[in-house]
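This structure is in structure tokens; I'll ask about it shortly.
A single protein chain has been omitted; all remaining protein chains appear in their positions.
By letter and in written order, the chains are A, B and C; residue numbering begins at 1 in each of them.
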Amino acid sequence: MNTNALLSGGPLSAEIGQLFWIFVGIAAAVYVVVLAFLVVSLRRREGARAAPPDSPAARHAVRAIGIAVGLTTVILVVLALSDFFANRVIAATPENPLRVRVTAHQWWWEIEYVDADPTRRVRTANELHLPVGRPVQLEMTADDVIHSFWAPELNGKKDLLPGYTTRLTLVAARAGDYTAECAEFCGFQHANMRVAIVAHDPQDFARWYDAQLTPAAEPVSPELQRGRDVLLGSTCVMCHNITGTDASGVTGPDLTHLASRRWIAAGALPNDAARLAAWISDPQGIKPGTHMPATRLDADDLAVLTHYLTSLR
Amino acid sequence: MSARAVIDVSKLPTYAYSHRSLMWWGTLGMIAIEGTVFAIALVVYYYLRGLSLDWPIGSPPPDLLWGTVMTALLLVSGIPNQFAKKAGEAEDLRRVRIWVFVSIVFGIAALVVRIFEYPALNTHWQRNAYGSIVYALLTLHTVHLLTDFVDTVVLEILMLTGPLNGRRFVDVSENADYWWFVVLAWLPIYFTIYLVPRIFP
Amino acid sequence: MSSRCPELVVLALSLLALGGCEREQRRFSEPGGSTVTVTTPLSDIRAGGVAVATPVKAPYDDNAYAISEGQRLFQWFNCAGCHATGGGGAIGPALTDDVWIYGKAPDQIFSTIVQGRPNGMPAFGARIPNQQVWQLVSYVRSLSGELPKTVSPSRADAMYFGKPPAEREPVTQPVQP
Partner (left out) sequence: MSRIDDTWADKPGLVGWLSTVDHKRIGIRFVVTTLAFFVFAGLLAAVMRVQLARPDNHVVGPDTYNQLFSVHGSMMMFLFAVPVMEAIALYLVPLMVGTRNVAFPRLNAYSYWLLLFGGLMLIFVFVIDSAPDAGWFNYVPLSGPEFGPGKRSDFWAQLITFTEVSGLIGAVNIITTVFKLRAPGMTLARLPLFVWAMLATAFMILFAMPSVMLASTFLITDRLVTTQFFNPAEGGDVLLWQHLFWFFGHPEVYFIFVPALGVISQILPTFARRRIVGYVAMVVALVTIAFLSFGLWVHHMFATGLPPLGMSFFTAASIMIALPTGLQIFCWIATLATGEKVRFAAPFLFIIGFFFIFIIGGLTGVMLGSSTLDSQLHDSYFVVAHLHYVLIGGAVFPLFGGFYYWFPKVTGRRLSERAGRWNFWLFFIGFNVAFFPMHILGLEGMPRRIYTYPAAAGWSGLNLLSTIGAFTVALSVLVFFVNVWRSRRAGELAPDNVWGASGLEWAAPSPPPPYNFERIPAVRSRDPLWEPGFPAAEVVGLPDIVRSTLVTRLHDAEPDHIAILPDASIWPFLAALATTIMFIWSVFTPWGLTWGAIPLTITLIGWFWPKKDETRRTCAVEVKPDAGDARVHQLREALP
């Protein structure tokens, strides 16, 4: 789960990383110098008399303070300016970005790729795929409380506020896996609200994008057919949507291509059949407070349902 | 004790008026706090107004009548208030009792007018943020009207019955200052609630 | 102070504590809420002198968190589509007044949701787990003021339909069963 703000996976976080090392370098130097003066001034000779206000030592000390204050001002101005220039790079609006609308909910992320042609809009959840090198602009809002999208290795964080649309640019320099987390306290499961970010090179990304556009695969075996019937007869349909079936709930994550994702439950569990079954039967045990209710199914119904869900590539 | 220089204060006055008295600074402290509360509430009004497309949201501006009557009434109430203050500082008990009583009558009149002001706001605090902040501003001022009215009544009873000493006249003077604050605090609120929606729709 | 006094104080405090504690509990996993049998009477008319069944207590009537979950589910499961946000009533009957066609006891509301009712109320039995149905039951009861104010939810962060009393439209005639 790579979330290290200093191992930058893109130019924007690299810019911030550079600025960070400038600040740390200057701060460390200032710290050492100030404390050196402190230690020196503590080691006074035994029986040294206190210098009266108008003595040369006192005047020397006052002059030293003046110099120190001057130096501090210069350093602070340098730091403020370096921030200003770095900010201009970060805040620059990207040209021709890939637009992605992100809506934060209590404790999962709804992600929709905005495309001019409405039929080519991919809807997914808790996973964000980026083409390497091309800037991606997230247009973000929140549906309930304030959240904050933070992918430390790609850029700083930006809040998602009910009633506002905030924008954040991500640029992946290298293919690979990154992770984003929710950084603003948003309730019980603020700790388990992650996004798996996958950077592909452009062809891979196009292949993934087209795969996501296809509706759910029709069941090929009677077992898969029974799995789908169990799903359509159960509580899943009230909240989840699987394109190509009658399940069209909008208040829960889209499951059309659930099996293609790395994690389930917004990063709480890796995506495999056993954990999927455990999550369906007792979500409160894994994420106490989550809005997904426990679904009471007997053993084979659960097995068949899980088998069907793992077929949704 | 060695024969140090001695500052004999035994004959100094035991109370004083205006900024010499501790109570004056206490009242000033309260006025600074309440004034900041009013100021921030007004900033919230303009902040919400800046955010919304149409202001007032979904309702006509408040009717001018009762608000203007209140403004006039409060300004006029400054006269008996000032007389009470002068009488207090002259320590003329009879005139203090009269003018504080007149201030109480003005206080009652103001509270009655305020009762008519609320329905004239043409909105409700539950309806939207505009309604909420307008009711908040008016209620904040009403709370101050009420508390200072009760203070003045208690002061009047004290002047009529209570054990009195010179220092009680300082209280009369301070209470008048606080009433001046309640009057002057009303002016920006009146301008904001009643006039701003009309002048800058 | 008599020696018994500390115990009384502790007892009083714990009672007070229990009272407050119950309303504020966040019970995530499903309680042992009893599943209601089919024989829930829908009206007060009895054949012969049959004894009335003991009333079933809704598990969430005094839990603010569960009722706020009920409020959320009322929106999510689109109950507002027919009953209007805030239960004011549209196609479906109003839930905020005192007119109950199929009874206002918790188990009666539970069976209304689970079994569905004629004139358009779908049966949610298989679709909504029991815990969530009980949450909806408690929310519906809070809409018509059956539950104390301290437990009932306040406004939602949405368009406010609970207009101040002066502006509410008159209550529509109840739908004849």
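Basically, contacts are C-beta pairs under 8 Å (C-beta built on N, C-alpha and C of every residue); 3 or more make two chains touch, one makes a residue touch a chain.
Fair warning: this is a prediction, and the values are worked out from it, not measured in the lab.
Within the full complex, the chain left out of the display contacts the shown chains A, B, C.
Counting over the whole complex, subunit A has residues 1, 3-6, 13, 15-16, 19-20, 23-24, 27, 30-31, 34-35, 37-38, 40-42, 44-51, 53, 55, 57-58, 61-62, 64-65, 68-69, 72-73, 76, 79-80, 82-84, 86-87, 90-91, 106, 144-146, 148, 150, 152, 155-159, 161-164, 166-167, 179, 181-191, 288-289 touching the chain that is not drawn.
Touching the omitted chain from subunit B are residues 1, 4-17, 19-20, 22, 25-26, 29-30, 32-33, 36-37, 40-41, 44, 47-48, 51-52, 57, 91, 125-133, 135-136, 150, 154, 158, 162-168.
Subunit C residues in contact with the hidden partner, per the touch definition given at the top, are 16-17, 20-21, 23-26, 64-65, 67-68, 71, 149-150, 153-160, 162.
Here is the rule we go by: only the chains that are shown with their structure count from here on.
Taking the mean of the C-alpha atoms as each chain's centre, subunit A and subunit B sit 52 Å apart. Separating the centre of subunit A from that of subunit C, both taken as means of CA atoms, is a distance of 38 Å.
If you average the CA atoms of subunit B and of subunit C, the two centres end up 47 Å from each other.
In subunit B, no residue touches at least two other chains. By the touch rule above, subunit C contacts subunit A in their complex via residues 26, 28-30, 69, 72, 76-77, 126-129, 131-132, 157. Remark: subunit A residues 144, 162, 188, 233-235, 237-239, 251, 284-285, 288-289, 291, 293-296 touch subunit C in the complex.
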